[in-house]
Structures are given as structure tokens and as C-alpha cells.
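Below, a portion of the complex is reproduced, with chain positions unchanged.
Each chain gets a letter, A and B, in the order it is written, and its residues are counted from 1.
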Amino acid sequence: MPMGTSSSVESLYAEVQQFYARHMHLLDAGDGEGWALTFTEDGSFAPPSLPEPIVGRDALATGVNKAAAALAEAGEVHRHLLSMVWVQPREDGELSVRSYAQIVATPRGGSPRLHLMCVCDDVLVRVDGELRVRERRVTRDDRHP
Amino acid sequence: MPMGTSSSVESLYAEVQQFYARHMHLLDAGDGEGWALTFTEDGSFAPPSLPEPIVGRDALATGVNKAAAALAEAGEVHRHLLSMVWVQPREDGELSVRSYAQIVATPRGGSPRLHLMCVCDDVLVRVDGELRVRERRVTRDDRHP
């Protein structure tokens, strides 16, 4: 079987996966500032739970830090697991990336549960050589139309 | 640590992952025709729920479209999440790929549940430069011998 000729796309795929892995470990560790830096300065995140997107690194970091404090208070750990990462390069050079996100919640001393099943639609761009999220829209399967 | 010399195998690995990501998004979106095109024309799929494999794109597409209609009727979303994708190139140039498949089901307004845990054994081939499934066998862990 001849190899594909698209080796740079394949290289990009691994880079996207590594990007998301670090991104989610920062999120789940409650490192709001570190996580916000993986967005562009004007990056936006439209979660299913809010009527308006969160825009800009300060707001993104604050949101994560608040959520982390609430989880610590509740004695619960959340993990965000992306899978089926589908990278679609666009003509303008940006990347449309669709993936599934499992959110797993584990209470201290209890059993883990699959808290939410979501679809994540990102626009990734490259800034100073590094991938960044410019736009994220997340939809929940339990609110699927 | 010196890098491996098998850069084309590594490139192939990313290509397989990207193939499966698109493949599963098509399946879960209920796009039977699009999904069937990711099989070879004579592609076969032996699911655990049927006594005989489904063979050929028409039959594959029909199966997905029927399942999608039934899920919509039931108000439930299913997601197929492959993981631990183990690619084994064979001497004839085809690829044996073993992976785990989690099927997550979410009812409208309800909590997601892990519906089935399966092992997926595929034979992938390249047709006109693109990966295609020629043969798929799926086994359910709850029916493990």
C-alpha cells in the first residue's frame, strides 16, 4: 500500500492532538490562565450553558478558575476527553476541527459517571507558530434538536 | 532519544485516525450514503446484532439510514468513539486495525450512558489513494466468551 502524499497534513494532525491534550490537562487542572493562553487574544467560547459566548483571555481564565473552585468545594473532579478529532483545513489556512467531548465527573470516594456528551466545533489558527483556538462552539447531545 | 526511522508508518497512523474520525461523524450524523462511501464497493460489516454480515454500499447505507430514523423517533443520540487504534500493516499491503469502540447514548433531556463496549477489527485498503474499509467485524464485551 503506497503511503499518502499528504505528509504535512498528517504531521499537522499529530500537532492538533498534542495541542488538545495539553489544552484539556490545563483545563481540568483548573489552570485558568494557562488554558486561556491556548486561545487567541480575542478567542471566543460558546458553551451550551450560557446565552452569550465568553470572549477574551481574561474572561476565559476567570470562568475556568471559578468552575475549578466550585468543583473543589463540591469534592468532584471533571475530565474533558476529546475523541474522533476531524481536522478540516480551510482555504484561508484556518482549521475547522470537529470532535466529540466526553465529560467524566468523579466525586471523592465515589464512582465516575459520564456527565455530558458533547460535540465541539473549533476554529484553530496559528499565532507565532503555535496553534490557538479562535472560536469554539459546543453542543450537548441531551439538547440535540 | 533518536527518532524512529519509520516516518511513513507514523504518517499512515495519523491518516487512519483522521479517516476514522470522519467515518464516525458521518455515521452518527445519520449520513448513510456518505458513510457507505468510506467502505469499498464490496465492503462488509459484521455487527454483533446480525447473523450475517451486511455487504455492499447500498445495504450499508440503508442500515445506517434506518437506524438514524429509529434513533430520531426515540429522541436519542448515539456516538461511536474509537480508541486504542492499533494499526498492523500486512505483507499484502492491507492494514489490519484493531480498536475499542465505546457507543454512548444520550436521550433528549437525559443523562448520557455507556451503551455498549466493543472491539472493532477492520481491514483497511487504499482505493484511488483513499483509505476504505473492506471488512469489519465487531464484537461486544457483554457477549465475550
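The criterion applied here is as follows: a contact is a pair of C-beta atoms (placed from the backbone, for glycine too) under 8 Å apart; a residue touches a chain by one contact, two chains touch by 3 or more.
Quick caveat, the model's predicted, so the values are computed rather than measured.
Every protein chain here shares one sequence; 2 sit in place, and the complete assembly counts 3 copies in total.
By our rule, only the chains that are shown with their structure count from here on.
Centroids built from CA atoms put chain B at 24 Å from chain A.
Partner chain A is touched in their complex by these residues of chain B: 7-8, 10-15, 17-18, 20-22, 24-25, 77, 79-83, 89, 93-95, 104, 106-114, 125-126, 129. Every residue of chain A that touches chain B in the complex is listed here, in rising order: 1-7, 9-11, 13-14, 17, 83-87, 98-100, 102, 113-117, 141-144.
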